[in-house]
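Here is the structure we will look at, set down as structure tokens.
Every protein chain except one is present and positioned as in the full complex.
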Amino acid sequence: MQVVITAVGPDNRGLADPIVHSVTGMDANIAEIQMYDHDRESVFSMLTRVEIDASRYQELRKEMAAISQRTKLSIRTWTPDITGRRPALAICVTYRPEPALALLRAIRDGQVKAEPRLMIGNRETCRGLAEQFEVPWFNVGDKAGNPDDERMIALCDEHEVDFVILARYMRVLPAASCWKYAGGRIINLHHGLLPSFPGMQPYHDAFSSRMLTYGATSHFIVPELDAGCQIIYQSTFMVPPGTSRDEIIRRGQQDNEPHCLVEGVRRVVDGEVQLHFNRVVARK
Amino acid sequence: MQVVITAVGPDNRGLADPIVHSVTGMDANIAEIQMYDHDRESVFSMLTRVEIDASRYQELRKEMAAISQRTKLSIRTWTPDITGRRPALAICVTYRPEPALALLRAIRDGQVKAEPRLMIGNRETCRGLAEQFEVPWFNVGDKAGNPDDERMIALCDEHEVDFVILARYMRVLPAASCWKYAGGRIINLHHGLLPSFPGMQPYHDAFSSRMLTYGATSHFIVPELDAGCQIIYQSTFMVPPGTSRDEIIRRGQQDNEPHCLVEGVRRVVDGEVQLHFNRVVARK
Amino acid sequence: MQVVITAVGPDNRGLADPIVHSVTGMDANIAEIQMYDHDRESVFSMLTRVEIDASRYQELRKEMAAISQRTKLSIRTWTPDITGRRPALAICVTYRPEPALALLRAIRDGQVKAEPRLMIGNRETCRGLAEQFEVPWFNVGDKAGNPDDERMIALCDEHEVDFVILARYMRVLPAASCWKYAGGRIINLHHGLLPSFPGMQPYHDAFSSRMLTYGATSHFIVPELDAGCQIIYQSTFMVPPGTSRDEIIRRGQQDNEPHCLVEGVRRVVDGEVQLHFNRVVARK
Partner (left out) sequence: MQVVITAVGPDNRGLADPIVHSVTGMDANIAEIQMYDHDRESVFSMLTRVEIDASRYQELRKEMAAISQRTKLSIRTWTPDITGRRPALAICVTYRPEPALALLRAIRDGQVKAEPRLMIGNRETCRGLAEQFEVPWFNVGDKAGNPDDERMIALCDEHEVDFVILARYMRVLPAASCWKYAGGRIINLHHGLLPSFPGMQPYHDAFSSRMLTYGATSHFIVPELDAGCQIIYQSTFMVPPGTSRDEIIRRGQQDNEPHCLVEGVRRVVDGEVQLHFNRVVARK
């Protein structure tokens, strides 16, 4: 059984040792191990993927919980080998409802075999969508839409979420959040083709280049790395010369982006793809 | 009637004056005028698009021919308002036959309403293709494939070509050639998405970025400008993670590139698009 | 004598003809001619550089004034061959006083042989600087700092300015303004190395790339072209690893940027460099 362990702490000293010591003591095989630091925020993180006999998974979880309690480290233990239930999703939104709506419909219709366990917004705009599909709704934003990032992670923890889906959630996740759900658990929809159009206004940028091709990208988020290299799925559409930017954005938002997110999430929950050493690989 | 006049000479002095003087003397309206220089090759060029009464087109041609003879300028007069015949194409190739083959088939089947007046190669590889479709074949390359650029243009002049189609012709046209057929008469097939992947190995570059989207671009060539902003048509295809680079290239070359060129040429010969102040615009 | 004529109008029809006709009629030699359009703003422009006998310069100016009055074109006639006086500058500022201060001091000390004819701000911040050096001050900004672009150009016209110096003026000049003073008359100080760091936050961008080299660029502004290819002067400074971003910005703003602007303006007013077919060339 594959298990992903993430740890986040304020220092690089004492971060790896207890976990590594415990894991090797349980006959787990370390398949991948990374330490990161985010120098500007003084936050350090470790990710390790281990192979362990499935019978010892619960013991490993307890051990990690004990280390977490003993040290001040924020530790999470998770397995991508989900059996007997559907993967649980946290669907995060801001203003645009289309991608989340398409995902909820695809789940309802059996196209995406997942469970929308909760919806998180930093604005009230999509509350009605959550109500319509009877998904618990949480607004983590203040009046200006600034999200309470720690509460967002706490909600995902409490609801035992497998994957965090950023369905046009327009705030940047802080590095600490990305690390806590590292290892291929955060899926973002970017409304442009990566890596060519990475910014906040990919439609505008591609339009300025006089491109006739527009696209969207579903990708895993990996902190500290250039966006766009962890691509799960991309979809594009072409326009004839002279098409207005507004018309292009309309077609992208209403049709292309929702499709892109749905297929991206499907690939992950169906276990077709996986994050492996910061690359997306086909899972055998 | 719209008329495009190009002039190429060794100096910027005396390049514009005689043409401009003659054109304004014939009641033509100057709609666009540009002078370029290519400092490293000491070549200067002028392009002007004028509106003139159709009845005076032949007179204008004669006048320009006379100026050309009097000065040492290389002058070409051409109108995109082609009536009573199909636009004549020069199809230029190197090794890969697929895009040219697709274009010749599309012409044969009436999908592209043009006449393949000649084929030009810098290698012998595609001679059989020309013979199969009974198009005159000219090899302008020496033993190493280095093309005789002046002969290439002379062939296009002699055959009174309207559009030069670079169907995976793998040599760079010198600036002087581009200027002689400036004004939207040279159409290139690039085997990557422009402007993101401009180089000689766009499949390799996109693959290195771990993209899942690959594409091709049909565009007008405009010397002295960044490639890719004069896009006529783009087409893309998506691959799942784990697809090998060879498989991607195979799909691109056999399927996507030929389609991209055919649709690009069709848009031009059907008069749907036009080059206007270095931009591709829909023609009303 | 070299003369630069610019014309700006709402259409490409009728823009070139009268000027070209008049100029060729006066035995002027057209050395360069360009037409531009700015499709999103429906503004067309023409630039021509002509050689004419100095004795006919005033006649040419009158002729152009007459055309301007007859048509609705905004026409400007200017010669870079300034004799018997010092080039007149409009120094434009927003918040940062250092570059303008350095330029005013260099003029006072005879290092830059120019006359600071007026200062233009879109904020009040640098008024004191203008008063200190007894240069007429004009604030063209509203309460939010939004500049009245037409008034800015009108002020330059009234004061018969030769060169417009953007000394950390933080607003984008609209295309129409750039064209009215086209031909190498607008000099901008960019606080990053061009073309590598073109945006609004070049210090931040270079810092994110973990560079140890920071720089500034003096360049001519040419509308419709990528910024940074018309470089007059660049200066750089190096920092050791671990230097804070604030410290880097402080050194850049207080020392490197002022020096870069002064040397850039000096090269232009001393006639060492010139804009020629959108390139900066050494003037013989």
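Annotations for the structure displayed:
The chains carry the letters A, B and C, assigned in the order they are written, with residues numbered from 1 in each.
As a working rule, a residue touches a chain if its C-beta (ideal position, glycine included) is under 8 Å from a C-beta of that chain, and two chains touch if they have at least 3 such contacts.
Note that the structure is predicted; figures quoted are calculated from it, not measured.
Across the whole complex, the hidden chain's contacts among the shown chains comprise A, C. Of the listed residues A:Gly14, A:Gly128 or A:Gly199, the one in contact with the hidden chain in the full complex is A:Gly14. Residues of chain A in touch with the missing chain: 12-17, 20-21, 24, 29-37, 39, 46, 51, 226, 277, 279.
One chain is missing from the display, and on chain C it is touched by residues 193-197, 209-213, 215, 228-236, 238, 240-242, 267, 272-273, 279-282.
We take it that only the chains that are shown with their structure count from here on.
One copy, chain A, sits rotated relative to the other, chain C; on C-alpha atoms the angle is 180 degrees to the nearest 5. Judged by shared residue numbers over all numbers used at their interface, chain A and chain B contact each other through mostly the same positions, with over half in common.
Distance from the chain B centre to the chain C centre is 36 Å, each centre being the mean of its Cα atoms.
Counting partner chains per residue, chain C has no residue touching two or more of them.
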